[in-house]
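Below you'll find the structure, written out as C-alpha cells, and then a few comments.
Note that this complex is displayed minus one protein chain, with the remaining chains in position.
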Amino acid sequence: MRIRSFKSVVSKYKTVFFDAFGVLKNYKGLIPGIENTFTYLEEQGINYFILTNDASRSPLQLAEKYQKLGIPNITEDRIVSSGMLAKEYLTLKVKKGSVAFLGTEESAHYIETNDLKTVPISQLDIDNADDINALVFLDDEGFDWNHDINKVVNLLRMKNIPAIVANTDYAYPVAKHEVAIAVGSLADMVETIVGKQFIRFGKPDAQMFNFAYEHAINNGMKVGKDEILMVGDTLITDIIGGNKFGLDTVLVLTGNILPEQADLRIKTTGIIPTYICESAVIEKEE
Amino acid sequence: MRIRSFKSVVSKYKTVFFDAFGVLKNYKGLIPGIENTFTYLEEQGINYFILTNDASRSPLQLAEKYQKLGIPNITEDRIVSSGMLAKEYLTLKVKKGSVAFLGTEESAHYIETNDLKTVPISQLDIDNADDINALVFLDDEGFDWNHDINKVVNLLRMKNIPAIVANTDYAYPVAKHEVAIAVGSLADMVETIVGKQFIRFGKPDAQMFNFAYEHAINNGMKVGKDEILMVGDTLITDIIGGNKFGLDTVLVLTGNILPEQADLRIKTTGIIPTYICESAVIEKEE
Amino acid sequence: MRIRSFKSVVSKYKTVFFDAFGVLKNYKGLIPGIENTFTYLEEQGINYFILTNDASRSPLQLAEKYQKLGIPNITEDRIVSSGMLAKEYLTLKVKKGSVAFLGTEESAHYIETNDLKTVPISQLDIDNADDINALVFLDDEGFDWNHDINKVVNLLRMKNIPAIVANTDYAYPVAKHEVAIAVGSLADMVETIVGKQFIRFGKPDAQMFNFAYEHAINNGMKVGKDEILMVGDTLITDIIGGNKFGLDTVLVLTGNILPEQADLRIKTTGIIPTYICESAVIEKEE
Partner (left out) sequence: MRIRSFKSVVSKYKTVFFDAFGVLKNYKGLIPGIENTFTYLEEQGINYFILTNDASRSPLQLAEKYQKLGIPNITEDRIVSSGMLAKEYLTLKVKKGSVAFLGTEESAHYIETNDLKTVPISQLDIDNADDINALVFLDDEGFDWNHDINKVVNLLRMKNIPAIVANTDYAYPVAKHEVAIAVGSLADMVETIVGKQFIRFGKPDAQMFNFAYEHAINNGMKVGKDEILMVGDTLITDIIGGNKFGLDTVLVLTGNILPEQADLRIKTTGIIPTYICESAVIEKEE
C-alpha cells in the first residue's frame, strides 16, 4: 500500500481517535513533533480522543502525564480508557459491597464509589469473603505474583462472582528491546485454570470504540462514523477494532510494525487499514 | 438461584431485549402463551426489541414470520439482527463494487445497495475477481458446501479482502433432538485454514447490544442501561453479552438450559444472570 | 541459517524419515531428480520411510502411486501413514461391530477387519445406530458435505462413541495456487460444535513418529533416535514433531516455505530445524 501524508489524511475527518502507545509516545517518551499534530487539529477544529487499554491510572492522571510530556491539549475529557469501561460495569452491575483487585492502590482508587469499596487481594481473607461481589484485574504491578495470583484462582473456585479484566493487552514495551507482561495475560491464565468466562474491556472490543463514540457526541459535536478516523500502530487491536466499528483507519509505522513489514503483515492477517502513514506527526512548516 | 415470576421482573424495566430462539419460539413454533407477553408489554408501555443472530432474512421478513406465527406486535422496527450490522459495515467500509457471499439469494438481497452488488460464490470466476471487495458469510443454506467452501478458501488466499461473518452461531436446533450447523461454524473453519482475521457480528459481541440500544433511543424513548432487561436462554451469548454491556439479565429455561441444570451451568461458567425465570410467558389471567 | 547439501547431511544417518508432500512430490508430480535420492540411500545402506498424514488410501496403494511416478524403491513396507494408526486404534480399542465413516469407500476398505464393518455416514440410519461403535474421519472426498457433516454432528450428539480423526491436516495443495480443505478441518469444526474431545492421528503427534520408529526397528536394523533424520517442508508438523521426538531434522525448501522466508519463519515460530537444505534431491553426478 502507498504511504500517505498524515496531514492530508486527517484533514478529511471531523474527529480522530488516537491509540496512545506507538502513536503518541514510545518507551523513550513522546514521538518527536507529535505535539504539533494537536496544535493543527485545534486550528482546524478537528475533535480528538485518546483510546487506551490502560486501567492503571484515572483519566485525570493519564491526561496529566501527557501535559507533563508536552501536550497541554490532552485534558481529562480527551481520555477514553478500558479502566473507564470497567468502572461503568461495576457501577451498573455490582453497585455495592466490595470488589477484590489485582493492581496498585492507585489503580483501585479510580473504580471506588461511595457504595463500592476495593480490597487488594493480598489483604483479603479468603474464608471471610462474603461481601466480595466481583474481582477486577487492573494492573500487573502492586502485588506479589506467586502469592496473589494463586489466591485469585482459589477465590474464583470458591465464590461465583464476575471477574473483570480492565486491560486486555498481553504485554507492553518498557525499553527498546524489552517488554513487560500486562495484566491481560495474567487474567487469561487464571481464566483457563478456573474454566469460567471473564468479562474483558479494551480494544479491539466494540464497546471501547462505542464508548469513545459516545464521548465524541456528548462533547457537543454531531458526527457520523464515516467522519471519524482511528489512528493506531497495531493491526490486531486498533485497526481491526476501528474497521469493525465502521471507522476509517490509519496504520502508523512508529510503533509495533516496522515500515518494511507493513505490507506483509497486512496480507498475512487480512486486517486492512484504510491508509498507511509513516507517523501521526504533522510538521509545523508543513 | 431462586426462580422469579417473569411478570414481576419485567415490570421494573422500561425496555426489554428478547433473544428469539429458545425464548419466543422453539423448533415446534411459538412458545405457547408468549403472545400475551407482548400484549402485556404494550399495555404497560414497556418498549421491546428482538435481538437475533440471523442474517438469512431481512428484518421485514423476520417480522412477517412472527406475525404469521401469531405475534402481530413484532414489526420490522422491533428487529435487531446481526445481518443488519453486516449491512452497516458494508455500507460504511466497502461502499461500492461487488461482495461475494455464501448463503441464499434471499439473504443476499438485503445487503445489496445501489452501489454494492452481490455475487454468489458459485457464480464467481475466481480468476476474474478484481471487483470483489469483500466476502460475507450469510447463511448455511443456498450453496454446495464441498465446492463453494473450497472456493472461498482459495478466494481469500488470492485476494486480501475483508471477510465478514454475519451470524456467529455454531449450530441451531431444527427438531427436538436435531441441530444444523450454522454459518458461524463454517466461517471459523475457513478462518483457521487461511490464517486471517475475520470480522464477526452477533451476540455476545457488544456491537449487537449497542445497535439495539441505539434503536431503543431512536424510537423516541430516553432510556438508561439500568432500565433495560435482556432476556435469553443461552449463558454464553445472551447473558454474558447483556451483563458486559451493563444490562440486567434474565435466564429463561425454555431453550438451551434445562431447569435442573441451571445452577450448575451458572456455577461452572461463572456467567451469572440477574434473574432466572421459567419462561418469558406472562399469562393472561395473571 | 546456512544452506547445506542434502547429500552431506543424510550421509551421517542410518535411517531417514521423509515427509511426502513438498519433499518427494508436489502438485505437478515428483520433485525432479528425487528418484536418485533413493538410489543413493540404497547404495549407502541407509534405511528410509515415508511418513504421511494420509488416510485416503492403504499403504499398498500409496506405495503403488510412488512406483508409477518413478520411484520403484518405495514399497508398501516403507509407508507409515496416519491411517495405519487409526486402524491400529480400531483394532485395539473398538474390536467389533460397525464403524461409521466420512470418506471414500476406498479409504474405508483399509480399516475393515473380519470383526469390524464400515458404514458410510450417508447410508447410516441414525435412529438405528446401536451397532455403531466409533466414527472415523478418513477423507474429505466421497460424501455430500452439507448432508453428511450435519448427520455426523447429530450422530455424536445422540451416541457417546469415540470419534477418530485419521488425518489432522487442515488443507492440501491441488494446484500451484489452489488448496483443498482436508478432513482434519472438517473434524475440528464438528468437535467444536459437539463439544467432545476427538482422537487425532498424524504428524506432529509423537505417536506417528513412534510408529515409524517401531517400523525402523522391526525391519531388522538396530537404530538410536540420534541416528535418524526427519526430512520435511513444514515447520509446524514435520520439524517440531521430529524435534520433540528427539530426531535431527532437515527443512527442505521445495514445499511450504520459500527460500527467502525460511529464516524469518524459523525465528517467528521458534521451531528450529537442525539443518536447512534446498531440496532432498541428490544428483546422480554429485
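In this document, chain identifiers A, B and C correspond to the written order of the chains, with residue numbering beginning at 1 in each.
The rule is short, and it goes like this: a contact is a pair of C-beta atoms (placed from the backbone, for glycine too) under 8 Å apart; a residue touches a chain by one contact, two chains touch by 3 or more.
In this text, all values refer to a predicted model and were calculated from it rather than measured experimentally.
K.L.:
Considering the complete complex, which visible chains touch the unshown chain?
P.N.:
Looking at the entire complex, the absent chain's contacts are A, C.
K.L.:
Determine which one of C:E76, C:E105, C:D226 or C:E278 touches the chain that has been left out.
P.N.:
Going through C:E76, C:E105, C:D226 or C:E278 one by one, C:D226 is the residue touching the chain not shown.
K.L.:
Can you say which of C:N73, C:S98, C:T113 or C:Q207 touches the chain missing from this structure?
P.N.:
C:Q207
K.L.:
For the chain left off this view, which of A:A129, A:I193 or A:V223 is in contact with it?
P.N.:
Going through A:A129, A:I193 or A:V223 one by one, A:I193 is the residue touching the chain not shown.
K.L.:
Under the stated touch rule, tell me which residues of chain A contact the chain that is not displayed.
P.N.:
144-146, 149-150, 153-154, 157-158, 170-171, 177-181, 185-186, 188-189, 192-193
K.L.:
Tell me where the left-out chain touches chain C, residue by residue.
P.N.:
Output for chain C: 88-89, 92-93, 156, 160-163, 194-199, 205-207, 210, 225-226, 236, 240, 243-246, 266-272.
The criterion applied here is as follows: only the chains that are shown with their structure count from here on.
K.L.:
Comparing chain centres built from Cα atoms against the global Cα centre, which chain wins on proximity?
P.N.:
Smallest offset from the overall C-alpha mean is found for B.
K.L.:
Could you work out how far the Cα centre of chain B sits from that of chain C, in whole Å?
P.N.:
Each chain reduced to its C-alpha mean, chain B and chain C end up 40 Å apart.
K.L.:
Among the residues of chain B, which are close enough to touch at least two other chains?
P.N.:
none
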